[in-house]
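Would you mind keeping the following structure in view while I ask a few things?
Every protein chain of the complex appears in place save one, which is left out.
Labels A and B are assigned to the chains in the order they are written; within every chain, residues are numbered from 1.
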Amino acid sequence: MTGLLPARVIGQPLERADGMAKVTGTATYAAEHPVPGLTHLHPVQATIARGRVSAVDTAQAEALDGVIAVLTPANAPRLASTEDPELAVLQSDEVAFRGQVIGAVVATTPEIARHAAGLVQVSYVEQPHDVALRPDRADLYAPDKVNPAFPTDTEQGDVPSALADAAVRLDQTYTTAWYHNNPMEPHATIASWDGGDLTLHDSTQGVTAVRDTVAPVLGVAPERVRVICPHVGGGFGSKGQPHVHLVLAALAAKAVGRPVRLVVTRQQMFALVGYRTPTIQRIRMGADRTGRLTAISVDVVEQTSRIKEFAEQTAVPARMMYAAPHRRTTHRLAALDVPVPSWMRAPGECPGMFGLETAVDEMAAACGLDPIEFRVRNEPERDPETGRPFSSRNLVACLREGARRFGWAHRDPTPRARREAGWLVGTGVAASTYPAGRIAGSSVTIRFGPDRRYQVETAAADLGTGTWTALRQIAADALGVDYAEVDLRIGDTALPPASVAGGSTGIASWGSAVLDAAEAFRDKFGANPSEGDEASGGMPDNPHTERYAMHAFGAQFAEVRVREDTGEIRVSRLLGVFAAGRIVNPRTARSQFIGGMTMGLSMALHEQSVLDQRFGHIVNHDLAEYHIAANADVAELEAHWIDEHDPYVNPLGTKGIGEIGIVGTAAAISNAAHHATGVRVRDLPITLDKFLS
Amino acid sequence: MNPFEYRRATDVAEAVAAVAERPDAVFLGGGTNLVDHLKLGVTRPGRLVDITRLPLDRVEPLPGGGVRVGANVRNSDLAAEPVIRSRYPVLAQALLSGASGQLRNLATTGGNLLQRTRCVYFQDITTPCNKRMPGSGCAALDGYTRHHAVLGASPQCVAVHPSDMAVALAALDAVVRTHGPAGQRAIPLVEFHRLPGAQPERDTVLDHGELITAVDLPAVPATRRSAYRKVRDRASYAFALVSVAAEVELRDGEISQARIAFGGLAHKPWRAQRAEQVLRGAPATAATFQRAAEAELVGAQPLADNAFKVPLARNTLVSVLTELTELTGATEPTQEDTP
């Protein structure tokens, strides 16, 4: 498949198909679906981090007018499967982390449910908890694999000797904070049973995955579960798989025999819907006198919960970014009494590239080289660990194009050399990368409708990514018709199944299936179909997957200002150039890049979930205390891309753009902050106190 | 949230009586702090007396050149008021640096003064807190203290007062006018908020049922210059780590009058009298400002996570004073110079 689908509608910067609905607020999100007879659920959460619920007194709550049921482990219906401990809600009295759901109130109004939840009296048998992530813990262990299926450790050559022999050496530890995805729309589910059939309005990145995950937990056949989600108010990974609230809503709806709505509060989101583990990354590098890396070693320590393992693949980007004959990566986990970590935008690459790209900046300086030149010198010809050629690798082109646009050429590398009206000014650069993958399991049906329009159906999701528009563009080109002749339906398990919107695989996976279905349709019905003609397709295997290393790349440039007297830090410019294959819709694609970069800026300067080890909870569990970047934090910010023709990734030539924007941003900013001030911040976030003495 | 009775007051006396007669009754202003706390269970009143329709929403000149600000004047309206912008820039700037445009449209002057600490443990009813539940302990003391006090704290409570407006009012020598069950009072703003001592549950000297009716601003001479500067973890929409409200008058290169207040450092807006003493009569030089800041901060007692507040407060004060006295062509008093 060297010939990509010719682009006609693909590549057009079309306005979002769902745009009007969103600007007028008429797009319907999960909690907003009108469902007759709706009742409201408010969870009761554990106030200890480890132990057992010994008694629950529900009398006061039950006595309230409007309370329909108070569910506890003692009276909740049994689940068919408790294999996934995160989802096994109200099935035992064990408490595995603070904030875990240990009860629930269903009432006629949300106000009553919440009030009653506060009246439930819980007694505990408390056990000492352990929530401290430290690199010197004796019980760190190596997981079998890291997310999703990478080897835990890799090693080539002789790293210790190479480091010992290196002319230039680095041995530093970099840390990233505990992060919460915090999509703007809180997780929400409306569950309604009709006999043995369950309908779920859920805010999710994948209705099919939700159905297939919860059906066995509830003990119903997947065909009897319908999940509907036309619009998602952001997810960033936290809506990639169902969390406990979904099962709880379904369970409660069964128990009370009425539809139940559960909207997770912002505070509850800090315990119940996943997060990114903090990471501790020890990075060692060795280079020769010319600035060529001889050794790269990345040892990562991070956490998972005691009840369920999630191992972020933080060291994985170090396996493919730079050439070096001697290399090693390891991941070690501490299993703690903490909530269950999960996916957050660019798991692995996002935290991993903070450490790696900051270390590279330090190495470049130690070698007396410009950081771009240093990266160019260490550009691998093939994927260093597998030896496979890259299907396309345009990191250098991104660095060069970015340097040109940013005005890098005139940079004086001396730290702390530029002062403007009391502000120290510096610039920095970092590389970005993200794998170009696809997820199997999507089907698409194309039907010729009564109005002589093509109806394209698949259970895909649009979390703001632009699916509503981009898939239609792909379908138009695949069918050889106008965009206006195509109707799209997504976000419903009544449609053919689709893979989850995760890992930046959406368009590549669903789009491949659209193409396949379009080919099938034209094969069967030719150019002049009749009403009702219908064909389906799936995502064909890609023979190149085993032969090539497939990744998107990018380069990010930052200009940072640090106030000399107060340490206040601002990012005055951020510029990214990406090489991410073919861009289906430049308008929505640009939004994804700038959105990722903005979240990267937020990670660099603001974000940090603060754990109180005594209680085991995140103390800053709301949006006033857990800062995400506000409008005033973002000044000039640009995203560009280079034309990239990659015939191997998939027949569309797309690489996925949802995540790469956040990768490397924090390193570019921390490198710029170092250039501005001479202070090297290796622990995120970069707050003003780090510049104050 | 517990159920409560809602009453809308139509005159001041009725409002006062409606709260005074029930220990669990409270006044409702814009609700931006109270309703937050109702939801969190931080406070559980049985009656809310809505005072927003009382005729306390005017900004009026006082004889002698001062200004009376009604308790119900919204934060946004006060900041937009021409007399405040021209004669009390420190107050306009403080107001505008607080919360967000859509919150300031709701928030009232009285409510702003009485907003409670943002201490994360105070706001979380599952953790101990002497302010919320006297005698339960202070979870912050050995906990997360980035935002907590370095001045005037007690072992019972190390919280800070979050209001920006109140810091400006402290520097302005404003006076709070109240109407309570025992009659009317005028309380200097610097005496209005308390240090925690052994009674951290009491933020202010107000009695139960005592209604703020107005805040009086004294007249300011035309030669006086004032500014507010707020340093925070996000460029906007964040509470202060440290803030400085300053008013100075210069005569022949000497500081003839100085009024300084810090925010973010203490349980109340911190009027920096020691610094003022150093400044008064001293030449307007960097060395003077430095000495003034040191004099005020020498007694600071940082906690585990907030030692940075001491140099931050010092440098912020020096910077504000430098700008106000136009010593150098340094940075602007507002955040305008940020990129």
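One rule holds for everything that comes next: a contact is a pair of C-beta atoms (placed from the backbone, for glycine too) under 8 Å apart; a residue touches a chain by one contact, two chains touch by 3 or more.
By our rule, contacts and distances are computed from a predicted model.
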item	value
Protein name, per the UniProt record, of whichever chain is missing from view ("Xylose transport system permease protein XylH", "Sarcosine oxidase subunit delta", "Xanthine dehydrogenase YagT iron-sulfur-binding subunit" or "Amino acid ABC transporter membrane protein 1, PAAT family")	"Xanthine dehydrogenase YagT iron-sulfur-binding subunit"
Omitted-chain contact residue, chosen from A:52, A:224, A:266 or A:522	A:266
Sole residue of B:63, B:82 or B:183 that reaches the chain not shown, by the stated touch rule	B:82
Full-complex contact with the absent chain, from A:597, A:610, A:673 or A:688	A:597
Residue among B:35, B:195, B:282 or B:307 that touches the chain left out of view	B:35
Absent-chain interface as seen on chain B, which is shown	1, 3-6, 8, 28, 30-32, 35-36, 38-39, 48, 50, 52, 76, 79-80, 82, 85-86, 89, 92-93, 96-97, 99-103, 105-106, 230, 235-237, 332, 334-336, 338
Those residues of chain A which, in the complete complex, touch the missing chain	15-16, 18-29, 31-32, 34, 109-112, 115, 182-186, 231-234, 236, 263, 265-266, 463-466, 587-588, 590-592, 594-599, 602, 622-624, 628-632, 634-637
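The working rule: only the chains that are shown with their structure count from here on.
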item	value
Centre distance in Å when chain A and chain B are each reduced to the mean of their C-alpha atoms	40
Residue ranges of chain B in contact with chain A within the complex	1-3, 39, 41, 118, 120-121, 124, 126-127, 139, 142-144, 231, 233-239, 241, 308, 311-312, 315-316, 318-319, 329-331, 337-339
In the complex, chain A residues that touch chain B	47, 111, 114-115, 118, 421-423, 561, 563, 565-568, 570, 572-573, 605-606, 610, 612, 614-615, 617, 619-621, 624-625, 627, 629-633, 635, 687-689, 692-693
